[in-house]
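Note that one protein chain of the assembly has been removed; the remaining protein chains are unaltered in position.
Let's turn to subunit A:
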């Protein structure tokens, strides 16, 4: 059945439609009856009479458009939507992805995702933070044995709240899209994804309880009243070089030695033990940047051309959704020289596809991004991540 919208221009056309209305054998169902030329007339026409009615309108020069091509399709979808809605409510998941959560709340949701989508999601602990909090990674896998895998982490700098929030949204997205979205389905049929949503849980808790602007870990520094190490200056890549501080009170303090921070060491050990990580993707905020190595030196990586092209393609995907523009380049040329960074380590370790994202915004709110922007930020970031992961899937090495 089709629903037609008829635009009458004058009283004469209204009268013509009223004549049509009187033809009972056509079984027309007027949703808006013809009464005045100023209102459109909407009418449902049974399938076998559609041709006749259209011919009638055309022969009288009456304009119409097709409001609904196939009413059955619309009705089926509505049924589906209602059933789905009811099912979601029954599974009593009331996690609001559009707001910022405490660590406990995020951990509870990670656990919930692992049980709701237990066929493809499992939760593993890769270590403990300085203050003994678990470091939980979600594994997305459709296979049993070890497969080539993608690594994604967020929240290495605790004040960058949009990253932990985006990570949990992304987790939900991957889990619920498997089997529905062709891209993520084909990806997971070939590779695993590992997601560390809160890389620095001690710092994250501190941003909730004491100092919203805390960046570092919460480890004690010998001989100093100042606490914490910048976990993204602590990796074994150009460690001790320019772009990291040797002062424990600094927000870019590199730490006493590479991998001194248990949060960093746990990730390094996991990656090394896995042995087949093909991409290392890390989320930060803010500035809207998509960067590849190096940070510790301003020279181009060997794979510069491929990484730059892939970065641009990913930035383009990101922009396609809400117009958000991400600048692409190496860390050193784009923001600053910084030693001991995670993607420099992963790249030099042999993980070619190493990228660091800096999410919204460009400084208006900075770290204090309004919660209303979480989901849009996560959605657009996801498109960028997907673009990179698809390329990896098609270029395993």
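Following the convention adopted for this analysis, contacts are C-beta pairs under 8 Å (C-beta built on N, C-alpha and C of every residue); 3 or more make two chains touch, one makes a residue touch a chain; residues count from 1.
As a working rule, contacts and distances are computed from a predicted model.
Of the candidates "holo-[acyl-carrier-protein] synthase", "Proteasome subunit beta", "6-phosphofructo-2-kinase/fructose-2,6-bisphosphatase 2" or "LXN protein", the chain left out of this view carries the UniProt protein name "LXN protein". Interface note: of A:33, A:80, A:99 or A:146, the residue touching the hidden chain in the full complex is A:99.
The omitted chain makes contact with just one of the residues A:49, A:122, A:250 or A:316: A:250. Take subunit A: the residues that touch the chain left off the picture are 99-100, 207-208, 210-213, 215, 225-227, 230, 245, 249-252, 287, 325, 327-329, 333-336, 362-371, 373.
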